[in-house]
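Other chains of the complex are left out, but the ones given are in their true place.
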Amino acid sequence: MDDHIYRVIELAGTSTTTMEDAIKNAISRASKTLRNLRWFQVVETRGRIENERIARWEVILKVGFALEDTL
Amino acid sequence: MDDHIYRVIELAGTSTTTMEDAIKNAISRASKTLRNLRWFQVVETRGRIENERIARWEVILKVGFALEDTL
Amino acid sequence: MDDHIYRVIELAGTSTTTMEDAIKNAISRASKTLRNLRWFQVVETRGRIENERIARWEVILKVGFALEDTL
């Protein structure tokens, strides 16, 4: 097995609907510019309240991806 | 911009259905007696098991609200 | 089972005698003005030293109680 190196970045995904959508939105956005995404880890779950309701879910997550030639 | 002050309280919401409902229940209950709720943050997610199933989701969260005249 | 909501507050109980008395003092005091106390959790145990002896035990604890109509 090769000695792969991964980079871990931190993202904050948001969603007006659900906690899981906030995570998916962040991963979807990261996929536009980064290849080889491999795993994620939820760091914190929070949200904004407006008019006595959850207006926005905010999930901070770490995302790891395998490095090829650019860091 | 004014120098607003916020208070942060800790609540434990529960729900027999889902994790997110436990959060919504807590925020809904807090809205009955507190105005200006602004944000929440999940502190811990737990639950009760009965008859080999999740009988109750319990989510401990912090909720922040803007202070007006009463603390 | 109903979807109960609880509030969690933080207290610092003190006692000149023992660690457990500091906890009991805090719960006893909270019971004067709050109903439906359900659980506590020790956050930190500390104390003051005077004349080379423990003059005061200080225990910081979280106390949870069921919300009825007032937050």
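Just so it is clear, A, B and C label the chains in written order, and each chain counts residues from 1 on its own.
We take it that a contact is a pair of C-beta atoms (placed from the backbone, for glycine too) under 8 Å apart; a residue touches a chain by one contact, two chains touch by 3 or more.
The structure displayed is predicted, hence computed values, not measured ones.
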- If you could, jot down how many copies the complete complex is built from here, 3 of which are displayed. 12
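Note that only the chains that are shown with their structure count from here on.
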- Using mean C-alpha positions as chain centres, tell me how far chain B is from chain C in Å, no decimals. 21
- Quick one: chain A and chain B, Cα centre-to-centre, how many Å? 23
- Message: Which positions in chain C are in touch with at least two other chains?
- Response: none
- Task: Spell out the residues on chain B that touch chain C in their complex, using ranges where they run on.
- Result: 9-16, 21-22, 25-26, 29-30, 32-34, 55-56, 60
- chain B touches which residues of chain C in the complex? 1, 3-10, 62, 64, 67, 69-71
- Residue positions on chain B within touch of chain A in the complex are 19-20, 23-24, 27-28, 31, 37-42, 63
